Every structure is written in structure tokens, then in C-alpha cells.
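As you look at this complex, bear in mind that one protein chain is not there, while each of the others sits in place.
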Amino acid sequence: MAVVSSANSTVMNNVEAVRATLYEAMKNDERTVILGEDVGARGNVFLITKDFIGEFGERRVIDTPIAEASIVGIAVGMAMEGLRPIAEIQFADFIYPSFNQIVGEAAKIRYRSNGEYTCPLVIRTPYGGGVRGALSHSVSIEALFYHVPGLKIVAPSFPDDVKGLLNAAIDDPDPVLFLEHKKTYRLIKGEVPDGHYTIPLGKANVRKAGTQLTVVSYGLYLHWALEAAQRLQEENLSVEVIDLRSIRPMDKTAILNSLEKTRKLLIVHEDNKFGGIGAEISAMVAEEALFLLDAPIRRLCGPDVPSMGYALPLEEEFMSSPAEMADAMRAMVKF
Amino acid sequence: MAIKPEAQSKVPLERHGLTNEQLVAIFRTMLMQRTLENRGFQLNRQGKIPFASASEGHEAVQAGAAMAFERGKDILVPYYRDLGLALGIGLTPYEVLLSLFARAADHSAGRQFPHHYASRRLGLHTISSIIAAQLPHAVGAAFALQYRGEAGRAVLTTFGDGATSEGEWHESVNFAAVHKLPVVFLCENNEWAISTPLSKQMGQPDVFRRAEGYGVPGAAVDGMDPIACYAAVGAAMQRARSGGGPTLVEAKCYRFLSHTTDDDDRTYRSPDEVQARRKDDPVPCFERLLVEHAVLSVEQVEALKRSVLEETNDATDRAEAMAYPDAADLYEKVYAEGWEPWTVQRAQ
Partner (left out) sequence: MATTDLRTGSLERHGLSDEQLRDMFRNMLLQRQLDNRGFQLNRQGKVPFALGSEGHEALQAGAAMAFNRGRDILAPYYRDLGLCLGIGLSPFEILLSIFARAEDHNGGRQFPNHYSSKAAGLMSFSSILAAHLPHAVGAAFSLAYRGETGRAVLATCGDGTTSEGEWHESMNFAAVHKLPFVMLVENNEWAISTPLEKQMAQPEIWKRAAGYGMPGRRFNGFDPIETYAAVNEAMDRARAGEGPTLVEGTCYRYLAHSTDDNDLTYRTREVVQERRKDDPVPAFETVLLERGIMSPEDVTAMRKDVLRETNEATDAAEALPYPEAADLYKHVYEGAWEPWQS
């Protein structure tokens, strides 16, 4: 539950929420530094850190050379020696050279040193499609990383969650991969409480209560799912929509509690279907709540092709729409 | 093998400011490195431990570099062949043996491969087996020192010739150069990366020649000469501590044994080549030097060797007697709290 230190709130979009949160973190903790490509003078390609370098200086806002493996690796070293670095990978599609530093190093620092060394690191990166980003600016990466013990992953969809989870990630003593869906940056607006607060990792949020179907989602698709659920509401069909928010750790209780009510599960995610997050959720539910179910679990996910072509029909075919989601929901409610 | 005392050498010893006591300390570290390494191989042959790594040939560079390291101030980010360097900065034989035996009392609670030491107290970073992955960490650590304005402190990071081919080596040196960070990159060039000779690793054989391209000073040093290594690493560390930025130091040495107990170097190099290089073996060479210059007598050398053996035996016995980690330890220290990927709330 969000702990709010002030009764006031501000309307902002997701990119503003990231920016505001980073700003406060930089102001409040001298150990915080931001590093990445074009984060300083340019202020980040989405202007998230615009003017930070003017206020906090080159020493704290570092324009790195083009070298993703070392952006993460150097941040690991900083974290091991008392700083609280926030490393940015400019687009999630660029993260692959850092794969070893994330899964082989950052995730294991505490474990392999038995706690003598720790790695309080945040890696932020914009992911996801629907922005004509083609094959190297649209990918979802959570499935590659959520598998890894020692790592934490969050993917908030709303600005208030962005702030609370980013604060929590920054405070977390372990490495956190903070995923920001780039299409939601300006598209999604909401009330964000003023003042400092955190939202615990591993806690999902029921964004719409319902009784006939549980829909689990995150990112851009969470918003499409809400839109679809709203359409069904107008048809007197009651769909519960859960915003996962946190991918590792993931909220088991929220999902199972919901299924106690609805008995049907639809998982919706933009990432490719095979081996995506939905697979783990399905397996968990099948193991622990099989006899609750009145219908097979369904997953509505990205097709199993490389994400996603530049030409508009290719992008549209890859992405699911609220209408498609509504169709899937309807079918399940009526099953 | 008893060493005949040579006639007193007429050539004065270039000690670069080192006292006799320090020279003996260097020698003792070299002896301890060799003895402990042999112990590891011995234990492996006896079936007591599954694995040990070799560092014969590296004794001079590691003991010399360790003497240039300021305990309590500097940070060491080594690689897995740095037994002597770890000893030289204060790791004890007991801690080394705990690592070999994978005991619960080991710094990693038995999780890590042998020779992947860590000690926060000594400033000795935890590492993985991934070559060059530690170099960005060293650079980040140096950044933290510079960031907090901590003059008088520097990071010493080490790696072999093979590591210099890694992209992360390149990225690390470049970043350190751009930011003039207090870090010394020490290459222990022993000419072999498991079975890959230098000629297959690089298009020209001098690692230090890459320094100019990064805008960083670079120098080669005789890696079989501990005093020269002390001087070279010491100068570089001083430069780093006083804000002069990074240096690339290349110590030319040689790997006399196979890579580890899981390697058989006869499959890829000739015993004759190795034998020919034994004439440069730094341990007997330094011993001769110390006796020649009357820093130690032959008897004192023998006593030293006995003391090192005793200490090794004592450490072996103590470490062997310790317990393995419990099965339940598997789940410790994944995160600050808990290990479960699924969060489960208390009863609603």
C-alpha cells in the first residue's frame, strides 16, 4: 500500500513521473549518480534528465561512451563501493551486450560474497513497441531476465506506480531492472501523490474489480486491457484487471485471490508468447489452483516473431488492440 | 635443494627504496604462493578437493605489486590467478584453504570456485570466473573514490593477456581514461590463455602498446623481477592516488604449469619450451639474488621455507577440519531478504 506523506497530488504522465522521481533522488542522496548515453547534455533522448547536468553537475550526470556492457559493469563497481548508481540503457534493445554484467555479475554479487559485497543498482530502460521503432527500438526484454535469481524486475504502467516503484527500486539493496514502456511515456497520465513514497516490490494492484474473469497484464497492454474491460462492463460483463507492476518478485496472492472469485484467467502481454511471463503464471496457477479453474488458462501475447517490423501493417499485426483483447475476454467470460 | 652462496656481487642491488625487511616479505609471499599452490594440486591429487588453479611463474609480479598496495586504503580487483597478490595484501593461508575446501567459514560460504577470494576488510573485491568482467567494476570503484574526493586511494586491477581481447577490457580502459580515474590496469602477461598462445590472441605481442590509443601512459616491466614490478606498479599507483589518472602496466612473465587441474598443457605446448623458460623462474632467481646480496643467508632461506611449510600445514589442517555449508545455506543471500520469486502475503 502506498504510504503518502502529503494529501496533495499532481497530474503527470509517465515520463514526467520518472523525471520527477529521479530528480528527488538526486537531490536527496549525494550518493546517487546517473550514467548512460546522452543523459547529460542531451538530457536523455526522451528529455527525462533534461537540465540535470546543469543542476547536479557532470560529476553526477555522466555521458558515457557507447559501451553498454561497461555502463552496467561500471555501475556495478560503483554500487559495490558505496554509490547508488542509476544506469540507463538508452533502449532495451541495446541491453544485450550488458547481459553478463546483469545476470552473471550484478545478480550474484551478494550471493557469491555471502553478503560482504552488495549491489544496490538500478538499471532503467525504455522498452516496448507501438512507436514505429522497428526491430531495434521496440523489444520487450522481461522474459530474458525474470528467470534470474538475485535480480528484481518491475514494470509499472501508471505514473503513481512509476514514482513509488522507482523510489523502491532506488532504495532496494539489490539490483533492480526498471522497465519503462516508451509508448506510455506521454500517453498515460494520472494523479501522482506529492512527497516521497514507495510501493513494495512484489505487490500487484487490482485496477478494476470484477467477478467473471481475471485479466493479468502490465505495461502498455494493461491500459488496453482496462479499455477492453470497460467495453465489456458496458455489456454487463464483469472483468477484473490486475496490474502486475512487479515481475520479479511476482504477486501470487493477488492472482490466486482473484481466481477464487472469477475462476478464469487471461494473461495479456506484448512480449512474445513462447516462454514469456504468461508461461510462469500459467504454470504456477496450474500447480496451485487447478481445481479453481472453470476454463483453460489463456494467454494473449505477442506473436512468436522478432519484434517488430517497421512497416505499419507489420507493427499493427504484431500489436494487440483493445478490440482484440475485448474479443478474448468476451469469449472467456462466456466459456 | 641447497643453494650455494655465490661470491658477494659487486653490482649494487637496485631496491627502489625497499628495505631488507620488505625484500624478505616479498620473498616470503612468493614462497607462500608457490607452497599454497602446490598444496592445492596435492589436495586435488589426493582426491580431497576437486579443483585447483595454477599461478607458478607469477610470484614476482604478484608479490611486487602487493608491496605497492596500501592496505586499508587501496582496493584490489584481481582475477582468479592472483593467489600471491591476495596473500600479499593480507589474505591468510587459512582463508585460502577455506576457499579450496569450500567450507562454510569461507568468505563466500563455500559458494565460489577456489581462488575467487573476497574480503571486504582488505578491500579485495569479489569476482566471478568471467574474464574481464571485473574490469568495469574496478573502474566503477575508482569512480566512487574520485567522486567522494578520496585522494590517496587507488584501485589496482589485474588480468591476464587473454583478458585484453575482451570488449569489456577495452570499454574499461577507455572510460577510466576519459574520466582520469584512480585505477591501475596491471596485465600479468604469461603468454598463454589456457591453450591460446599470444600469437593467436593479439596481432602484436605488447599489451602496453595499446595504452597510447586510449591516451593513457603504458609501460612494460620484467614480470619475473619483483623489485621492478614493485617499482612500476608503485609508480602507477602513486600517479593514480594523486589524481594523475590511469596507467596500463604490462608485466611479462610466464605460466609454467597448466591452466588448472582440469587442463593438460602437454596437449598444446612442448615441455621443452616450458623447461627452457624455467631458467627465469622468479622464485629461485630472487632467492639467489637475496643470498648474493646478503639480504638472507642460506640458513635463513631454509628456515623461511620451513616456516612457510608449517604455516601451510597448519592452515590446511584447520581448514580441512571445518564444516561444509548446510544445504539450507543454498537459499541465503540471494537478496537482502528472502529468495522466493513469488511473494505470498499473510492470510487475508
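For clarity, chains are labelled A and B in written order, and residue numbers in each chain start from 1.
Throughout what follows, contacts are C-beta pairs under 8 Å (C-beta built on N, C-alpha and C of every residue); 3 or more make two chains touch, one makes a residue touch a chain.
Every value quoted in this text rests on a predicted model; they were computed, and no experiment measured them.
Student: Out of B:50, B:72, B:152 or B:215, point to the residue that touches the absent chain in the complete complex.
Tutor: B:215
Student: Could you tell which one of A:12, A:33 or A:67 touches the chain left off the display?
Tutor: Only one listed residue reaches the unshown chain, and that is A:67.
Student: Just name the one of A:42, A:59 or A:186 that touches the chain not displayed here.
Tutor: Of the listed residues, the one touching the omitted chain is A:42.
Student: Name every residue on chain B in touch with the hidden partner chain.
Tutor: 165-171, 174, 177-178, 180, 199-204, 209-216
Student: Suppose we count only contacts with the excluded chain; which residues of chain A make the list?
Tutor: Those residues of chain A that touch the unshown chain are 37-38, 40-43, 45, 47, 50, 63-70, 93-94, 96-97, 132-137, 274-275, 303-306, 309-314, 316-318.
FYI, only the chains that are shown with their structure count from here on.
Student: Spell out the part of chain B that touches chain A in their complex, as residue ranges.
Tutor: For chain B paired with chain A, touching residues are 75, 77, 107-109, 111-112, 116, 118-120, 125-126, 128, 130, 133, 135-145, 147-148, 167-168, 171-172, 174-175, 178, 332-336, 339-345, 348.
Student: Within the complex, which stretch of chain A touches chain B?
Tutor: Answer in residue numbers: 33, 59-60, 64-65, 67, 69-70, 72-83, 85, 97, 100-101, 104-105, 108-118, 146, 149-150, 152, 172-174, 202-203, 246, 248-253, 257, 284.
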